[in-house]
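Structure first, then comments.
Here the complex is missing a single protein chain, while all its other protein chains stay put.
Up next is chain A:
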Amino acid sequence: MAEDVKGESVASNDESDRAASDESLSNTMLTEGSCLLRRMEICVAEAEKRSGKNAVSMQETYTVYLVETRPMDAIAEGRNPPPDSLWRRYSEFELLRNYLIVTYPYIVVPPLPEKRAEFVWHKLSADNMDPDFVERRRIGLENFLLRVASHPVLSNNEMLYHFLTKEHGWKEMVYETGFQTKADSRLRALSATFRVRSPHKRLVEMKHYSDGLQSHTSQLLRARTRVADRLYAVYKVHGNYGRVFSEWSAIEKEMGDGLQSAGHHMDAYAASVDDILEEEEHYADQLKEYLSYAEALRAVCRKHELSQFELEMASQDLISKKQQREELATGIVRTFSLKGMTNKLFGQEAPEQREAKLNLLEELIAEGEETVKEKTAECDEHAEKAWADIVRFKDQKDKDLKEAFINYALMQISMCKKGIQVWSNAKECFLKM
């Protein structure tokens, strides 16, 4: 999946800053980039169980993952240095991701493997401690790191680098950036309902697309799980033939041998489904990644909406302040206001008070204009950068999923070939009956 990106050239952070807006809108393939993955080989090599006391001083068991890194130039030179390594928990990966999401609100940040097993067909374990689950999670975490480290923007992040290299004190470093407060306030704002007056057409379309992607992939995953369950039953039930043929063969002289050996093939057939379905889990994992990606995409669109909303609020505020100034200056009340009414009824204020008020307003208006300018720039920048990353994401998605479908077809082909083998063998045995 993400390993393919090693071969791709990616734009560096500096270059995208320098590039004109129209250039950055297209998915540029520049020659040399400063992408982290080109400089450093990364992998999540192992998983181990640990025990320790948690925050509330209770004993808990958790899994840690070994993150290994090696400098690329050393490998290129033929030296084979031992990798640097450190252990990370799933929660630390989560912390890294949350930090990236807050720091780069316009980037579709790669997702982590699922926290809890979902879309589980009944024989598959839903237990987080189950070795198969841990193994698939290890692969998912490695995939996450590879995707982040090969991203044109994300790969240059300092916290990412420290995550990979600084075992102790990394968490504190991240917290010190103060991203939490920003995260909390954004979260509050995003969860509120707000309406944007002039929405960004393309980003709204993307938001709807992300909703669709989420619902389609989850429907597909659910249906596939049910199919897997049923397939398991079909195969396993054939195992009963093994037992029954064996019993029957005991009383038959001529048919005995044929029945007995056919029964063995039926046992083999029943057993083969375990490997078949385990392989299919990888396909499910690939789809799950894009299910999570859909959420990330949606978040980018929503955050832009929020920026847009805040901009509109700021503009609105500025307009009303300017109106107030006009009223005060000219004495003409354009819009109905309580102040205006009381002025009419009880007379206007003294000129000194008016003067003071006007000055205050001028200050506020100047501030407001600055705010609007900033917010507009922020909004535009967000939209631009977001669109660039969305285009990159779309290409990656199309490529990855097409490959996933090809792999799925290969799995089905392998399953069919095994089926042909087993039943041909069984037929041979029956012929000997």
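Simple rule for what comes next: a contact is a pair of C-beta atoms (placed from the backbone, for glycine too) under 8 Å apart; a residue touches a chain by one contact, two chains touch by 3 or more; residues count from 1.
The definition used in the following text is that contacts and distances are computed from a predicted model.
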Task: The complex's invisible chain, by UniProt name, from "Two-component response regulator ARR3", "Palmitoyltransferase", "Sorting nexin 7" or "Protein ANTI-SILENCING 1 isoform X1" - done: "Sorting nexin 7"
TODO: Determine which one of A:45, A:187 or A:227 touches the chain that has been left out.
DONE: A:227
Task: Hidden-chain contact residue, picked from the options A:61, A:185 or A:424 - done: A:424
TODO: With the missing chain put back, which residues of chain A would touch it? List them for me.
DONE: 209, 212-213, 216-217, 219-220, 223-224, 226-227, 229-231, 233-234, 237-238, 240-241, 244-245, 247-248, 250-251, 254-255, 258, 262, 397-398, 401-402, 405-406, 408-410, 412-413, 416-417, 419-420, 423-424, 426-427, 430-431, 433
